[in-house]
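One structure is given here, and the rest of the page talks about it.
Only one protein chain is missing; all other protein chains are in place.
Each chain gets a letter, A, B and C, in the order it is written, and its residues are counted from 1.
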Amino acid sequence: MSALYSLLAVLALVAAGLEGGRTGAGRDALTLIVPYAAFTIFLAGFCVRVLRWAWAPVPFHIPTTCGQQKSLPWIRQAKVDNPSSKWGVLARMAAEILLFRSLFRNNRARMAEKRLILGESKFLWLGALAFHWALLLILLRHLRLFIQPVPAWVNGLERLDGFLQIGAPQLYISDVILLAALAYLLYRRFRDPAVRYISLFTDYFALFLLLAIAVSGVLMRYFVRVDVLSVKQFALSLAAFRPVDLRALSPLFLAHLLLVCTLAAYLPFSKLMHMGGIFLSPTRNLANDSRRKRHINPWNYPVKKHTYAEWEEEFHDKLVAAGIPLEDEDAGKAHTD
Amino acid sequence: MRDRIWIVAGLAVFVALITAPFWRARRDVGDLAKLPVLTLPANQTQCVAPVAYMRASHMKLLMAWRYQVVREDERKYVAFNGKVYQKNLTETCLGCHNKEQFCDRCHAYAGVPSPYCWSCHNQPQAGASAVSAAALQPQAQPAPGARRSPDRLLSRMSGWPVSPVPRRAQ
Amino acid sequence: MFMFEKALEGSRRYWIWLFCVLAVIAVGFVFYMYQFNVGLGVTGMSRDVSWGLYIAQFTFFVGVAASAVMVVLPYYLHDYKAFGRITILGEFLAITAVIMCMLFIFVDLGQPARIFNMILHPTPWSLMFWDMISLGGYLLLNAVITLVTLTAEREEVAPPAWIKPIIILSIPWAVSIHTVTAFLYAGLPGRAFWLTAIMAPRFLAGAFCSGPALLILFCLILRKTTGFDAGQKAINALAVIVTYAMAINVFFILVEIFTTLYSRIPGDMAPLEYLYVGLDGNYHLVPWMWLSGLLAVFSLSLLLVPSWRGNRVLLPIACLAVFFSLWLDKGLGLIVGGFTPSPLDTITTYTPTLPEWSIVIGVWAIGALMITVFYKIALGVHEEIGEEEVHESVLVAGAAGR
Partner (left out) sequence: MKITRKDFLRLTGLSFLAAGTIEATHAIAGRSAAQESAPRKETPSQTVRWGMVVDLRKCRKDSGCDACIQACDSAHNIPQFSNPKHQVKWIWTQPYETVFPFIQNGYAEQTDAGIQVPLMCNHCADPPCVRVCPTQATWKRADGIVMMDWHRCIGCRYCMAACPYGSRSFNWLDPRPHIPHINPDFPTRTKGVVEKCNFCEERLAQGQRPACVDACPEKALVFGNLADPNSEPRQLLRERFAVQREPELGTGPSVYYLV
């Protein structure tokens, strides 16, 4: 059900984008208010979430580890999976962010021959890696629309991505990979009953939204061509805060824009914040040195102590009067008994 | 606690990168809304297809011509207005348009790397007969006849006639 | 990719080896970029000898790939248990060799960016199309087979039943890859040297001795470096296969030579003359072809005597001789001989250039990298299974040793 609702939500967005540009007010909303609002929400929301995380207390080092801890000199330490130094942590985070190291360890439990088997399950890792890298490449390629003159490295990326001479405009390899990976990730959610059971509206919504963005982009590039000149002029004018109303912007482009804006505005409130959150995972970004180094909770205030000895001293006379044995005086006696 | 400084610094870098186009745009705010200055043909007022179509989809037309000329030996192109052209990049296209002042400028602006056409196809000796320089202004309205396009959905999405290219084209 | 973590842990020696291989690959890549930018003119190929080392290496390694069938077939069809430990090694060798073949084709293309035209414009009357199908299919078959069987081994369950027909299918498929590759050449009019019906059988005979010879060498190397023992019985059986295949291969070559020399058709004789005695003062390849022949005789004489074949010193020498003899024969003479003399009776000498050799060595290094990683994974899984079964004290000792 949640899949259907999220699909309907995305389709509603697409329809709004396609039809919204018919009236002048609708155009203004789509090309002016929505982009700026979405960008503001994205930036402010992102910063607020990261800063709130930054101010959350992480008093102790609590990394989860997957290898031999630093120990006796002849025992080989897993320096990346169980880092004890800053550099180890850096390497671990790099492996996490660039290669999705944790996901690589993904397992799948199943029963076979009357016993539990933990088998490999690498397709999620592969699909996720392919999707994220393709998305990064596509985002960087889009810089050609926001920067004038276009930096040489952006052109270089385009050349590399369009290396295969297929059609004109040339097919981008990243487009194919992105669509295939998204399709797989969606298929995976539907296929596995366990995953389907835990999937919520937001899980499907993010996927459908990304899929809709990718499909509308692919349509604009390869099938229903849009005028890239006006698109770039529009993007630059937005960046310069001098928006121009361009009638040449096609409905499909407006739909693409609305979807992207929705994604940007939605991102800070969604699980997609793992984009920033991954950097702040305390189970990953800290060195495992708790047994070598004493980590003192930095905001520990001085606790007012009242020891038994002090208490006994305070009530010394009363205790003696009541015939209760005193510890400091009787201690030796008791021993000798 | 001690890491806050790093988190805030990292966030600042992220924000700076994300907003870089804005800062860049503030710097040269004057030039930005301007489209590249293209030299348009002096002796022709109409291209082989409506301008809006050509601007968005000239590569499709070129690919179709390429296929038809090389593989099907069909060299005549009947345009939307009934005029007949030779399907020939060097003679027909470059006969009017100048590569450096037309193709390359627009491609540079749109950030589309120079296509591999030019590793084989030449420019005509005389060069384009064009003189008038004009900034290309986006058209307010789709070209006439747009709504008559058979493929209504796609036409609605793109806003102009979808394909004056013959259907058999590849 | 799968069970890849096994390849991520290893001794210092392992990492040094990988690093060296990567360095060689990097050099090859630099030279490939040079060739990509300047054109295939940086190679020694010419208008007359338009295929060279790349295509020759492709042909040779198709044979190595096809040879996996020589361990798979006895094990699965004849239930020859001794090959149980090395079938996976044979299949990994096939995967590596097929990928190398594809790389050799890729570096030989004048317009690599258009490689997908092969799929966008499928052309079933071209043998190259069928070579793509057979090589791609063989790669897929072997990838699925190794993945499924190795996973089953690791999880200590029986492999699923559906894998058996796929394994059986891979046997004729292995024959098909080398047959189709032979047809690439054998179906051309005007290339007398290739226009022979025995080309495919000869390719297969060559494959079935060079591939198993390489496998024997790998097994011996593994025994030295990792302690993995393929079993004397398996190695002996492989050596017998090499012996028979080599004998048949030499026989086929002699048959070819007889047909050509006795019929005395000038056009048919010219390439053989060029290769073995020199033509019009060109003795360019003569020493190499004779070396190939001498190595073939030498290896056969070692292999045919059972006690020498079983000898731990002589067997690897014989295998090296077999491998190198066939490498010269198929990886050099076959292609150049087909192009010389040209249809207009001119002789153009072909000498591979430095960039060409560097790219070829780079592809070999990619092969070496793949085979190292694959074997590391396979042996890692074996080890893991073994470790669970042995006594705990042994386990501790093994871990400390690692």
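Following the convention adopted for this analysis, a residue touches a chain if its C-beta (ideal position, glycine included) is under 8 Å from a C-beta of that chain, and two chains touch if they have at least 3 such contacts.
Keep in mind that this is a model prediction, so the values were computed, not measured.
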Check each of C:A7, C:V24, C:L40 or C:I198 against the chain that is not shown and name the one that touches it. C:L40
Since one chain isn't shown, list which residues of chain C touch it in the complete complex. 38-41, 44-48, 50-51, 105, 108-112, 114-115, 117-129, 132, 184-185, 187-191, 266, 338-339, 342-346, 348
Can you list where chain B touches the absent chain? 60, 64, 66, 70-71, 73, 75, 90-91, 116, 119-125, 151, 154, 162-163, 165, 167-170
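Just so we're on the same page, only the chains that are shown with their structure count from here on.
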For chain A and chain C, what's the span in angstrom between their mean Cα positions? 45
Separation of mean Cα positions, chain C and chain B [Å, integer]: 49
Report the inter-chain centroid distance for chain A and chain B in whole angstrom, where each centroid is the mean of the CA atoms. 37
Among the residues of chain B, pick out those that touch two or more other chains and give their numbers. none
Going by residue number, chain C touches two or more other chains at none
Where on chain A is chain B touching in the complex? 18, 43, 46-47, 50-51, 53-55, 57-58, 143-150, 154-155, 158-159, 162, 165, 167-170, 219, 223-230, 232-233, 236-237, 239-242, 244, 246-248, 250-252, 276, 279-280, 298-299
List of chain C residues in touch with chain A within their complex: 1-3, 5, 111, 113-116, 120, 151, 155, 157-158
Report the residues of chain B in contact with chain A in the complex, numbered from low to high. 1-4, 7-8, 10-11, 14-15, 18-22, 24-26, 28-29, 31-33, 35, 52, 55-57, 59-60, 62-63, 106, 108-113, 115-116, 136, 138-141, 154, 156-160, 162
